[in-house]
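A single protein chain has been omitted; all remaining protein chains appear in their positions.
We just call them A and B in the order they show up, numbering each chain from 1.
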Amino acid sequence: MSEIAQSLALAGELVAAGDAKLAAIVWLSLKVSLGATALACVLGMPLGALLAVGRFPGRRSLIVLFNGLMGLPPVVVGLLVYLLLSRAGPLGSFGLLFTPTAMIIAQTVLITPIIAALTRQVIEDEWREYREQLRSLGASRARAGRTLLWNARFSLTTAGLAGFGRAVAEVGAVMIVGGNIDGVTRVMTTTIALETSKGDLPLALALGAILVAVVLVINAGAFILRQWAERRWG
Amino acid sequence: MHWLELQGLGLTEGATRILSDIDLKVGAGRTALLGPNGAGKSTLLRLMHGLLRPSVGRIDWPQPLTQAMVFQRPVMLRTSVLANIEYGLALRGVPAGVRRRKAQEALARVGLPELAQRQARKLSGGEQQRVALARAWALEPEVLFLDEPTASLDPASSREVERIIGEIAAGGARIVMTTHNLGQAHRIAEEVIYIEGGRLMEQTATDAFFIQPRTAAAQAFIRAESF
Partner (left out) sequence: MACCAAAAGAADRFITVASTTSTEQSGLFGHLLPVFEKASGIKLRVVALGTGQALDMARRGDADVVFVHDPAAEEKFVAEGFGLKRQEVMYNDFILVGPQADPAKAAGNDILEGLRRIAASKSPFVSRGDKSGTHAAELRYWKSAGVDLATTKGPWYRDTGSGMGPALNTAASMNAYLLADRGSWLAFKNRGALGILVEGDKALFNQYGAILVNPARHAHVKQADGQAFIDWIVSPTGQQVIAAYRIGGEQLFFPNAK
């Protein structure tokens, strides 16, 4: 317990000192994970809506598949993306391995299923409420899907935050495709892993505390924003 | 001359027979669908509007007519009142400027012009239902289906809704409405279609129906509902 107290104190000192290296690592973590979340929303939300309102053969199998993919181990995703981006792999000529771009790609692959599955659930509930009215007005399934995505925008922020949380907390994927290169691809989670390896547990815990604090701040911000928006636009 | 014909219509869901052997020609300008709970009125209405597909039988429109429907609970999108009304028009491909004008006119006709920018889901039940009527009216439908439109409303709102329905009918739209409220049916409809247990029992002019229904089932129904 005293170790935790010691680490929290250390965390406070690090933040107060405004260490440039620490700031860069936090900034990179946010860039990579927020970037991946944005991309995963663009890919996953329409997919989720399609699964919710669409009617096509194999739809139910796809739903089960995406629910299952929510549990993809990050290290497996990292390995797959590494094989894709490696020079010896199909996309090797782009030279993306060991760059933040590779990390964004890996995390996008990791969290798109989560966002798609959660979106599907939200839109399915919306569809139940709006289905008859939208069909009566003459909306096609595609149009209804788009309308409901906008209509459910407040609930969908939770899906986005869930994706972000998973991305910013994982270490397996970004370690493999990023290589944890100092100053280039080192993020909070890989730094924590490194400091743990070096046996500097208090520092690792302190960094962990900072990571949790950053995520909490972002969630709080999103919450306040949503409350305000809901009050204004219902 | 009838404008809608149902031939041998039936709907079965799983093991349950919801409707069977419905042979019906609808020709009146204002029709009420009456029947006890679970009779199949709402199902029949949805079949007519095309929201459900029959298991057997045919639905025939001698001339295709534009349709709209208002449900028992108004279903509003999370946006302004005006945007809700405009949505239906947008689906019909009406250009933006025209959409806005028609939506505002429809909103004025239901007596709520000042609510245009309010969030639709924050209005009272009665106000939302009037907006739903405005949304349907803006589409200038030739047939308006209504499923127990005042069942969830207080008497004052109900009266307002009935007035609006009357105006829509006066404008030339055909009305088909399910209701529990016998007085309402009497006030609004020209013709009554009475359904029980998924079967068509009678189709009679309103006055005649309420003075002396032809079937024993309908007589029992009126007696029960009048208490």
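Everything below uses one rule, namely that contacts are C-beta pairs under 8 Å (C-beta built on N, C-alpha and C of every residue); 3 or more make two chains touch, one makes a residue touch a chain.
All values reported here derive from a predicted model rather than from experimental measurement.
With respect to the full assembly, the chain omitted from this view is in touch with A. Residue in contact with the omitted chain (choice from A:A23, A:V42, A:V184 or A:L216): A:V184. Residue A:F94 is the one among A:W27, A:F94 or A:W233 that touches the chain missing from this view. Touching the missing chain, out of A:G18, A:P57, A:P90 or A:G199, is residue A:G199.
The chain not displayed touches subunit A at residues 86-89, 92-99, 101, 179-182, 184, 194, 196-201.
Convention: only the chains that are shown with their structure count from here on.
Computed centre separation for the pair subunit A/subunit B is 46 angstrom, with centres defined by C-alpha atoms.
Considering their complex, residues 46, 49, 51, 67-69, 71, 75, 77-79, 87-88, 91-92, 119-122, 135, 139 of subunit B touch subunit A. Per the touch definition, subunit A reaches subunit B in the complex via residues 129-130, 132-133, 135-139, 143, 147, 151, 153-154, 233-234.
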